[in-house]
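Of the protein chains in this complex, all but one are displayed in their positions.
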Amino acid sequence: MMRKTLLIALSLFVLASIPAQAKQTVRIGLIAPLTGDVKTFGESSRNAFIMAVDDYSRTGKYAITPIVVDDRNDPTEGANGALKLVTQDKALAFVGPLTSKVSIPVSEIATQYKAPMVTEAATNPKVTVYNGKRKPYVFRACFIDPFQGRVAAAFALDNLKVKSAAVLYDVGNDYSRGLAEVFKATFEKGGGAILAYESYQKDDVDFSALATKVHLRKPDLVFIPDYYNKAGLIVRQLREKAVKAAVIGTDGWDSPDLVKIAGSTIIGGYFTNHYSPERKDPVAQRFIKRYKDKHGEVPDALAALTYDAAMILLEALDRAATPAAEPLRKSLEGLKDFHGVTGTISFDKNGDAVKSAVILRVEKDGFRYVATVKP
Amino acid sequence: MSFFAGARRFIVCCAIAYVLLKALFLTGLATQYVEQIVLYALVMIIASLGLNVIYGYTGQFSLGHAAFYGIGAYASALLTHVFAIDSVPLFLPVLLVAGLFTAAVGGLIGLPILKLRDDFLAIATLGFGMLVRTLLDNSDRVADLLGGSRGFIGIPRITSLELVFGVMAVLIPVTRNLIFSRYGLFWQCIKDDELASTAFGIDTGRMKSMAFTYGCFLAGVAGGLYAHLYTFLHPSNFDFLKSVDFLIIVIVGGMGSITGTIIAGLLWVGFIEGLRIVLPSGMLELRWVFIPIFLIILMMLRPYGLIHRTESRLLGIGRK
Partner (left out) sequence: MEFLAYTLQQVVNGLQLGAIYALIALGYTMVYGVLRLINFAHGDIFMFGAFIAYYCIAKWQLPLGLVFVVTMASTAALGVLVEKIAYKPLRAAPNISVLITAVGVSLFLEYFLSLKSIFTPNYIAFPRPFDVEAYDLGPVALTNIQIIVFGVTAVSLLLLYLLVYRTKHGRAMRAVSHNRETASLMGINVDGVISFTFAVGTALAGIGGILYGFAYPQINVFMGIMPGIKSFIAAVLGGIGLVHGAVLGGLVIGVSEVFVSAFLSSTLRDGVIFIILILVLLLRPMGFFGKGRDKV
């Protein structure tokens, strides 16, 4: 009898002491478009997220349970998924969503339920700020549209020394629109003339009419802020209609498929981006190599950004006093000079990333680094 | 109020359901996520009911129902913004106006296209849906607030369990009474055989228009409720795929059955969300592969849906 009680007491003591040595579990979510029209971006995002969690768990303070939620690139699904993540799955914080249109309603949920969120690629300013008020729990690891658009316009005016430009953008894509507007405003303010400001629709494939129109107006430069698949198609058709202008794009161009789709027509084009795979930076190189070994392809900008967003969140978690919402938020708020894959990142007062942009030039065998533009 | 007399039972059922759900949510047995999903399902039911009136009862194949749902959503959000409304009592007239506006648009569009035969009506409504989508994408050229492809932000969250149940408790008896009135009879006659109906002296043009308009009214109200539930609107929410969603609920639930629509709406949303929980993330894309297969098989085996033209007496919808 005595021995049995002693045995029970001993085992209870052992059991009670074990949690103190094992890591505490924290649930971190990822909201990404795993299905839907941008599912390839969603998959890059997920790969990078899982990799970040793996890398963190080697040295991190907590044991992370990753929870991946699919938003189908749809605001309603994103909102439902975020709500489930925060209330049902009891996640502490999450990375994502990927696009602005899903991030805006999800940011409302993050604010309402006090779950810190770090989006890796939503570039609309309205994600972190609404009506002049900052949303305290929302952060982003990428620069915002106004910055990128300005960079492109400044590069066009100052470096390429062009006097006139045409802008072609996708009216149904807020990313494309936002950039087009900022480019136009900056370009005109800098003394340039916008000779054509044309919109098209997401499903448009035939750009012969627009290309002929651009050919008529004869601008020095054409600005195409859209994803690589559209940009490639447009540039090809521009060249077919003998448009000789230089072309410049934005981070959506970053994909190994850009040259495949556009062929040789896009060689010599420029685009703004978050980072260059050529960056002689150990953190970036290590990430690229690991990703390539694990998934068999060079990571695209989305993967790099997600990795950074996840690491920002996880390292902030380590720095926070306790694994709870408010300490985590405070820890994120003061982020300074985070050494990420896509550059050195600090958060400004709106929770937006302050980081440099790079200009890349499209060459036959890849993208060549041209310049860095500091914020 | 003889109007509600026949629906007394249904209202009691509504009340019971409401009390049960409220208890679940208040005690925290079900999370806010579940509450959101339930509300979403109810909103989908109201919209699908509209499509059921148009298609299930009157036989007009509309592939653009999501467009009216979107019009109601945007209209109601615009009104709450302009009049700075954020409470339920003030919201009710907004909902009504949004519904009526959508109905008006539906009636107007109906004038030319309802004369068409099934397949052509389908393409015409499909086209209208895409037209509305283009208009919404460009809406910020009209008013910056509407957002265009950037989305309509900052809608106050007014939709609540009380509001949705209240709306249902009114609209479903109204729909039921319409169905059991001579208008409903005419609608079903038109679906069965339009030519014969004309021969009987039924003003088919007017009846079809009436069904279409009323169906759009329901869609508009549902849209208004949706807007104030998710507080954010984006044109991509109101595309062809959404119209297909409504169509599936109507077909699966059964054409010409209100009960069927209610059950199917709950099942459908539950199924979609349930898959999110059950399926590993790698298999999620199979959803939209199996759904069309299911639809095709359903058409072969039970072309009129699961519950055809019968109503549940237990819930108070069926006729005594």
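Per-chain residue numbering starts at 1, and chain names A and B are given in the order in which the chains are listed.
Note that in this section contacts are C-beta pairs under 8 Å (C-beta built on N, C-alpha and C of every residue); 3 or more make two chains touch, one makes a residue touch a chain.
If you're wondering where the values come from, they're calculated on a predicted model, not measured in any experiment.
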item: Residue of B:Gly127, B:Gly154 or B:Gly205 touching the missing chain in the full complex; value: B:Gly127
item: Which of A:Lys39, A:Lys101 or A:Lys135 contacts the chain that the document leaves out; value: A:Lys39
item: Full-complex contact with the absent chain, from A:Leu210, A:Ile288, A:Leu328 or A:Leu360; value: A:Leu210
item: Residue numbers in subunit B that touch the chain omitted from display; value: 59, 61, 63, 112-113, 116-120, 122-124, 126-128, 130-131, 134-135, 137-138, 244, 247, 251, 285-286, 288-289, 291-293, 295-296, 299-300, 303
item: Residue ranges of subunit A at the interface with the undisplayed chain; value: 37, 39-40, 171, 198-201, 203-206, 208-210, 212-213, 216, 229, 232-233, 236-237, 240-242, 257, 260-261, 263
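One rule holds for everything that comes next: only the chains that are shown with their structure count from here on.
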item: Residues of subunit B defined as touching subunit A within the complex; value: 31-34, 36-37, 40, 134, 137-138, 148-151, 153-154, 230-237, 273, 276-277, 281, 284-285, 287-288
item: Residues of subunit A that touch subunit B when the two form their complex; value: 34-35, 39, 46, 68-70, 74-76, 79-81, 83-84, 86-88, 100-101, 104-105, 108, 113, 124, 126, 130-131, 171-174, 177-178, 201
